[in-house]
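Quick one: this structure, given as structure tokens, is what I'll be asking you about.
One protein chain is absent from this view; the other protein chains keep their places.
And now, subunit A:
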Amino acid sequence: MTDKSHDPNQMTGAAMIVRALIDHGVQHVFGYPGGAVLPIYDEIFQQSEVEHILVRHEQGAGHAAEGYARSTGKPGVVLVTSGPGATNMVTPLTDALMDSIPLVCITGQVPTHLIGNDAFQECDTVGITRPATKHNWLVRDVNDLARVLHEAFYVATTGRPGPVVVDVPKDVQFATGTYHPPRKSDVHIFYTPRVKGDATQIRKAVALLANAKRPVIYSGGGVINSGPEASRLLRQLVEATGFPITSTLMGLGAYPASGPNWLGMLGMHGTYEANMTMHDCDVMLCVGARFDDRITGRTDAFSPGSKKIHIDIDPSSINKNIRVDVPIIGDAGNVLGDLLQVFKAEAKKPDIKSWWQQIAQWRARNSLSYRKNNDIILPQYAIQRLFELTRGKDTYITTEVGQHQMWAAQFFGFEEPHRWMTSGGLGTMGYGLPAAVGVQVAHPDSLVIDIAGDASVQMTIQEMSTAVQFELPIKIFILNNQYMGMVRQWQQLLHGNRLSHSYSEALPDFVKLADAYGCVGLQATKPSDLDGAIKEMISIKRPVLFDCRVAALENCFPMIPSGKAHNEMLLPEEATDEATAKAFSGGKALV
């Protein structure tokens, strides 16, 4: 018998949690204390290896951890209490699930003997978060805790990344048990996602690529998630093949926006050239994207003449929306490496000169054009100026959800992966501000800007207080048009211009609000003020709320109307009221 009192691995559950975080290299935890996590907070108080960032609302902790994860490639860690703490995490967990972001969320739970008793601040956390997580655990025995925590990190970061929840009752936090550091046997025996692509399938893919006349590469968030190496290989593949490349919202930055083969983003608000190239191509190489409904438009008219190759680490993404010809299950980076090697060894650059000529014609339509205005700031112009004035700086961009998000995707050029944080799948208004907090925690010396809308930003604006407390100089660049712009755009296009509850009355004075939070408020109302104000914002080393007053009724184009195909895009110069009505219906009764 060993004397257990001197065994350094004997500790309380609460101590195990902090110890496991340290063992997994966690430096920052985003959280909010409460009754059911007090023992863990007591442990956090007594150490200095893990820094805790106190948010103002648990949702803020979740999105901050997402921003942290996406900008670093490391898992984001959240600590919240039971009941409302856990339910407030449901939105960021679902957001992370949809966008494949690795999160480890530790929730407190009422003591085991009270579970099921409707105890104070009790909720069925594992029940509620089951469909919002990749996996979750309720730990009833302190001696299972170390294994479950290690398994949680493994599951969150392996294969297609995602959020996990570990629910720890308060008595388990107090109980003493045996900790062990991470070891191979903690890996979940059943969960071993395939990383390497099938060689035969890769050969089939190369044969298609080598003989393509009208190819396109369509990349997505999977390339970013796979790590910087995947982006490097993607760029090499584009170089080796000479193919045009487009990307989803989630995949921006994998290929540089300044690259010669870049077509811009595709999909509902993608560029004309990207969507037409997708529609008319004969070979499509989809890497780490999932044929989402914002991408495909009308599925039965989606790229009708093409052979489709689909690289994805998640077999359930294959043939979910679009039937593909050559599925390759594996990690984007790993498969791209093999694909590139086989291509270089067995194929030469196909001659696709005439395809590029066709693309040049589509590009000449200049689908992102907008009317210049000297009196009012147009939102597109504001983002272009923001992009130009931050060019060459170490910049990270987050967004909220809506028109401003689409304009940011269209007009802000991303040169590198991990620089663009946006809520794609779930479309969570209020994501950007706390995400910026998380990005700034991970990159304290970088320029972190949340491109926001006046409606979205108010959903999580309380996190300005977090930014002030932790001296995080985030810049909240609000395109203020006093509307929920995207809601209004749909109402104009599809609901007879009846603007039901999409106008924000009684907006706060953002400059005064900044003052109240103890940060800096700036405002620009005229195009001539804009550059100076943006430069000032960049130069301030404190959090800034920037109220950029933009044209109220500007809409986001180009656009694929619902129920239409890629080649039925509505371009900005065609978007007169009449043409819009027609494109959306062929008759009002049908819109």
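Miscellaneous remarks
Keep in mind that, in the parts below, a contact is a pair of C-beta atoms (placed from the backbone, for glycine too) under 8 Å apart; a residue touches a chain by one contact, two chains touch by 3 or more; residues count from 1.
Here is the rule we use: contacts and distances are computed from a predicted model.
Missing chain, UniProt name from the options "Acetolactate synthase small subunit", "Amylo-alpha-1,6-glucosidase", "ABC transporter ATP-binding protein" or "Outer membrane lipoprotein-sorting protein": "Acetolactate synthase small subunit". Looking at A:D282, A:D314 or A:D531, the residue that reaches the missing chain in the full complex is A:D314.
Among A:H28, A:H63 or A:K134, only A:K134 touches the chain that is left out of the view. Across the interface with the omitted chain, subunit A contributes residues 126-127, 130-131, 134-135, 138, 155, 159-160, 188, 190-191, 193, 293, 296-300, 314-316, 318-320, 323, 490, 494-495, 562-563, 585-586, 590-591.
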